[in-house]
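Pasting in a structure now, in structure tokens, and then I'll have a few things to ask.
Missing here is one protein chain; the remaining ones are kept as they sit in the complex.
Take a look at subunit A:
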Amino acid sequence: MFEFCADPASLEGMQWTMCYLTTGTHMLFYASFGTVLLLLAITAPVALLFGFGGAMASRSGFLPLRWFGKIYTSMVRGIPDIIFFLFVPLALDQAFEWTRHQFLCDSDAPVRQGNDFIVCAAAKLPLSNSAAWVHDVYGIFLAIIAFSIVFGAFAANVLYGAMQAVPRAQLETAEAYGMSQRQVTRRILIPQMWTYALPGLSNLWMILLKATPLLFLLGVEDIVYWARELGSSKTSAFAYPHPDWRLYYFLGILVFYLLMTWLSERVLGRVTRRLSAGQATMAGERQRKAGVA
């Protein structure tokens, strides 16, 4: 990074610190914050979509679809997250590779040979000769699916409850105007349910935020991985030897998560106020009175 960093052994004090904090590994550490934010940015909308699908399925008049929605929400919510996170990426990966093996390989060797799970080179996902970043992206992709399935189930339950909470009178009025069932759902039910769903959804967002260190379990090099790796004591085999500094690194991560929480609370507070406007809820009523007065 800096020119004076060429010979780390001769550095002292401030310069040592500056060079130490700009090593390649530290850059990867800083970049891993981006990984976490990226995961949040993709997972939150995808999980919300899963949740919306689950909630609509649970309300459906078509029995098998209703079963599917109910089973999805109750099953996924009942399984410990950590087991799900260990199971889903592994199962998905093997399912993908097994499927590709059926189509892309001309060998009839069994996929399972004793302890080994073997697909031919062409069926590997990603291919064994693809670049390292492809493997990383694939890992994050599997993680996003696992996160989305789990948080989608919770979101489905929240949205289902919110849909039930919309006053029946509102829907009845719409029906009286001659709207069809779909129009009622689209024009009345969905716009009104958000204000009921928001407390539950904001809770979920906070839990999702706190669950991101689970990435580390899935082998994605996230901030927890790098904090542990960089903080561990380094002998003189390394350019910047130091004792056990994990405490400081973890403290840094702690501050990061607190900041994220603080920021989320502010944004969510604003969204809540916005959504309450004109609603037949207590918050909406308060806003109306304040506006009038």
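One rule holds for everything that comes next: a residue touches a chain if its C-beta (ideal position, glycine included) is under 8 Å from a C-beta of that chain, and two chains touch if they have at least 3 such contacts; residues count from 1.
Basically, contacts and distances are computed from a predicted model.
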Hidden chain of the complex, named as in its UniProt record, picked from "Cation acetate symporter", "Thioredoxin domain-containing protein", "Transporter substrate-binding domain-containing protein" or "Formate hydrogenlyase": "Transporter substrate-binding domain-containing protein"
Residue of A:A41, A:M75 or A:L90 touching the missing chain in the full complex: A:L90
Residue among A:I118, A:I253 or A:V271 that touches the chain left out of view: A:I118
Contact footprint on subunit A, counting only the chain that is left out: 8, 23-25, 27-28, 90, 93-94, 97, 104, 106, 113-122, 124, 127-129, 132, 135, 219, 221, 228-229, 232-233, 235-241, 244, 246
